[in-house]
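The block underneath contains the structure these notes are about, expressed in structure tokens.
Shown here: the complex without one of its protein chains, the others still in place.
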Amino acid sequence: MSERTLAAALNAGLRRALEHDPKVVLMGEDIGRLGGVFRVTDGLQRDFGTERVMDTPLAESAILGTAVGLAYRGYRPVVEIQFDGFIYPAFDQIVAQVAKLHYRTQGAVTMPITVRVPYGGGIGAVEHHSESPEAYFAHTAGLRVVTCSNPQDAHTMLRQAIACDDPVIFFEPKRRYWVKGEVDETLDASTFPMDRARVVVPGDDVTLVAYGPLVTTARDAALAAQDDGISIEVVDLRSLAPLDLETVESSVRRTGRLVVTHEASQHAGLGAEIAASITERCFHHLEAAPARVTGFDVPYPPAKLEEHFLPDLDRILDAVDRVLGRRNSLTGWKA
Amino acid sequence: MSERTLAAALNAGLRRALEHDPKVVLMGEDIGRLGGVFRVTDGLQRDFGTERVMDTPLAESAILGTAVGLAYRGYRPVVEIQFDGFIYPAFDQIVAQVAKLHYRTQGAVTMPITVRVPYGGGIGAVEHHSESPEAYFAHTAGLRVVTCSNPQDAHTMLRQAIACDDPVIFFEPKRRYWVKGEVDETLDASTFPMDRARVVVPGDDVTLVAYGPLVTTARDAALAAQDDGISIEVVDLRSLAPLDLETVESSVRRTGRLVVTHEASQHAGLGAEIAASITERCFHHLEAAPARVTGFDVPYPPAKLEEHFLPDLDRILDAVDRVLGRRNSLTGWKA
Amino acid sequence: MLRSEISRTSAHDDRTDDAQAGELDPADRRAGVTGPHPRTPGAVLQLITPDGARRPDADLDPWVADVDDERLAALYEDMVVVRRLDIEAVALQRQGQLGLWPPLLGQEAAQIGSGRALRRDDFVFSSYRESAVAYTRGVTMTDLMRVWRGTAQAGWDPRSIGMATPSIVIGAQTLHATGYAMGCVMDGVDSAAIAYFGDGATSQGDVNEALVFAASFAAPVIFFCQNNQWAISEPVGLQAMRPLADRAPGFGIPSLRVDGNDVLAVMAATRQALDRARRGAGPTFIEAVTYRRGPHTTSDDPSRYVDPAVQQAWEAKDPILRVERLLERSGHLTEERATAVRSRADALAAEMRRGCTGLDAPPPLSVFDHVYTSPTTWLVRQRSQYAAYLAMFEGGGR
Partner (left out) sequence: MLRSEISRTSAHDDRTDDAQAGELDPADRRAGVTGPHPRTPGAVLQLITPDGARRPDADLDPWVADVDDERLAALYEDMVVVRRLDIEAVALQRQGQLGLWPPLLGQEAAQIGSGRALRRDDFVFSSYRESAVAYTRGVTMTDLMRVWRGTAQAGWDPRSIGMATPSIVIGAQTLHATGYAMGCVMDGVDSAAIAYFGDGATSQGDVNEALVFAASFAAPVIFFCQNNQWAISEPVGLQAMRPLADRAPGFGIPSLRVDGNDVLAVMAATRQALDRARRGAGPTFIEAVTYRRGPHTTSDDPSRYVDPAVQQAWEAKDPILRVERLLERSGHLTEERATAVRSRADALAAEMRRGCTGLDAPPPLSVFDHVYTSPTTWLVRQRSQYAAYLAMFEGGGR
């Protein structure tokens, strides 16, 4: 047990995976001597060599495509995409090959590929460095999509992802890379599977579903709401595909109210799926329509505007007020 | 006014656009002498020349990327992607460039690009030829995403898409290419904008939202339901981004019941967005949770299994029964 | 006119060494010289002429020194068989037994010559048209039919056959082959990967990225490009201004341009490339110059774009006929043997037909199988709901 940043917890996870399984190889741009632009792979090439920690030429489709070939050969490639906005050149290999090969071959070929993607905004970056493309992958059958919100999960879930025989898109909340927390590396990875959601703050009045970078914000919102006498249950989704709807459902059956938040745009985002699925499952328990607090349906804006794009504590609490029928920003608003 | 197949209506739409505006150019694989694998561009290269109807090398990213350059130069490229499953190599150019350039340049540069994509299943094809990737694009801010269900709309909407200064992903329901209908080429394109949904069958008990290839199926379902004394209102969505939620909303306010159907997988698909949005807007009018009838959350299956993937009349009617509280397949089903 | 359709064809001439030597202009010469073979730029390596004459070639001959008339006859038999199977598959499609078929007529030598050069432990990553390669890998007649009949998305177990499931997305497989080859090096074995792709595929980003990675990692991979002159209706001259073999050297990958209708030359080139791969000398690019004599697939209508005269010219360069002539001349193709070859081909075709027509639709609920290595709660639920739905009908319908 030691205190680590989220980035360091990932680094330790990669190290453990490299030690544990000789078939694990790391690939990506600048992951070697530089240790990755976020230093998540710091020191790994030095310790495991250039054959297991490979700097690749600058071509994302090729990184994924060669990872597929390595998987055919029995390897477990762990691929780094430098930033969220640079995963799109690899989209074809991911959705048409990585996601479908196990299905296509009726199980004969597995694709134990982990794709690590630093994602999300809030770091004042230039374009393409702040996106949340998780819905594209969650909509793609055959992929597992997960994201972590704290150092312990970062460590454990990454090891689970690498050990998983299915392809996993592993979204890392880049603005939380430097958040610190206790990490127990000896925690048995199997005790809490990566596809399970977790109630991180128990509560009775409203279920607040968040994931990745916004879990911290959601916790803060729950804390702030206490002062108003509102009890929020915060669920950290962790897995975006498949969704652990059971955990959300059992919470909403108690609270009767659901707020979902994510940074990605609203239209056809994950929030829609959670709202729709929970409505299907708990229609008669719902006291109000599920509310979504998300990025707007605009491209990611310039850094100086991102605070007006990203959900924050106040916008979340405003939605909490809405599902509780309290005065909120839409009180009196007319379309 | 003349009777045409949907494919011929599109062909006539392209012809009109080429005649009308010298800046319109067509690009794609095999669209020239062959006239496209579905013959949608038949005869156009012969009549407008190789400079306005261009066979391109076999590279989708380049087709979109050069279309961007042509748009910079003032052209209105109309691009054909040969099949749904081959749009992914162009994904980066579409989501990172085409969708964002107008926003990025604060309106200085427009991207009047139309991307025609034959999509959907039901034609007994091999892999990658039956997909419904619309949600990926609908989730991408800056794109307009539309689809047509009949020859008249095919013709008019395509002309509207080409005339539109925003990029439009134009999904063509390939299994309906040979469906015939009356087409009035003189219909003023502006009378009914392409971003408006249309009630194609009026009804009182259930609102059934469909688009593209399933509109025909939805109409058939409405007809069949009449025998059971059930009155279904069928809404042809036409535009998937932006959504015309007003039309759906005003229908659901009357019926209190919503069924949405599409071929794409369910998880984070368009159905979720429609269900969630309508729940937000009409929560107190809903008598039952909106139901979705969609492709399953599996990769598109081999041809001999596609009937067990695609929504059909019976599966739609089963969901209609469900929202009506009638006996249905889930009566007595236990999770 | 934006580009000249006429001028661009010359770069793709298929003439062999001697014929072409004097005709290229100096600029072409400069740009066109390829890897380890300091030959006439753009020239096509050949060992058996269309007339069935054996041409000596100092570079290639050593690689097929072991191919005596007996072995050549075996290659001949392979080619006759795969042509027969191809004809049968077309017939099956016409009769509604297959949804689609991509004929290989004309490309038998390119596929047999390369496929037979491989070792069991090598691994093939192909496109959709390589049924003859699949045949050389030992794919059964029935398995060959699955994808095209629509009963499965893949016909065989890639690992046991040593051949990946065909890639329908153009070019994607070249990266898979490169990654696999990187894995061979890591494993310390001298197996190689071979990627099959078409002339049209060379325009795809993926194929070029594969060249970049293969060069950078010195991967033991063969890029085997069947230049059959067409990508559906598009001539190779639209894809590339230079012979395709000229592309690779700029990436640091040596290339060979070989007569793709000459089974012996193809085999020699492939073996040479495999030898480089096994020696740790990295990737090789082979352009096999051939011709797609059938439609792109059974859905295609080549009458819209093919010039019959060109088609005829290529028929004269038939890959089987030239070996037949050579073997006849050397007395190794007796009437008896020819008959035996034909009946073996017929027997396999019959086996294929039986296998094909015997393939039934998979059970409905198998649509949910193998999405993940272990079923997820969500898919189990979806499946069970669909089972409940199907059960409604069993009981006599809704």
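Should a chain be cited, it is by its letter among A, B and C, assigned in written order, with residues numbered from 1 in that chain.
We adopt the following convention: a contact is a pair of C-beta atoms (placed from the backbone, for glycine too) under 8 Å apart; a residue touches a chain by one contact, two chains touch by 3 or more.
Given the structure is predicted, the values throughout are model-derived calculations rather than measurements.
Undergrad: Which one touches the absent chain: B:Ala9, B:Leu34, B:Ala67 or B:Leu324?
TA: Among B:Ala9, B:Leu34, B:Ala67 or B:Leu324, only B:Ala67 touches the chain that is not shown.
Undergrad: Which of these touches the unseen chain: C:Asp78, C:Glu108, C:Asp122 or C:Asp246?
TA: Spelled out, the listed residue whose C-beta touches the missing chain is C:Asp246.
Undergrad: Of B:Asp166, B:Glu185, B:Asp220 or B:Glu287, which residue touches the hidden chain?
TA: Considering all chains, including the one not shown, the answer is B:Asp166.
Undergrad: Taking the full complex into account, what residues of chain C touch the chain not shown?
TA: 2-4, 11, 26-27, 30-31, 33-36, 38, 182, 185-186, 202-206, 208-209, 212, 215-218, 238-242, 246-254
Undergrad: Spell out the interface residues on chain B facing the chain that's missing from view.
TA: 25, 51, 54, 56-57, 59, 61-62, 64-75, 77, 89, 92-93, 96-97, 100-110, 141-142, 144, 164-166, 195, 242-246
Undergrad: Over the whole complex, note the residues of chain A touching the chain we left out.
TA: Residues 29-30, 32-35, 37, 49-51, 54-59, 61-62, 85-86, 88-89, 124-129, 266-267, 296-299, 301-305, 308-309, 314-315, 317-318, 329-330, 333, 335 of chain A touch the chain absent from view.
Everything below uses one rule, namely that only the chains that are shown with their structure count from here on.
Undergrad: If we define chain centres by averaging CA atoms, which chain lands farthest from chain A? Would you check?
TA: C
Undergrad: Can you tell me which chain is nearest the middle of the complex, judged by mean CA position?
TA: Smallest centre-to-centre distance to the global C-alpha mean: chain B.
Undergrad: Suppose each chain is reduced to the average of its Cα coordinates; what separation in Å results between chain B and chain C?
TA: So the centre of chain B lies 36 Å away from the centre of chain C.
Undergrad: If I count partner chains per residue in chain A, which residues reach a count of at least 2?
TA: 61, 89, 92, 96, 100, 103-104, 141-142, 242-243
Undergrad: Could you tell me which residues belong to chain C and also touch two or more other chains?
TA: 152-153, 169, 205-206, 371, 378-379
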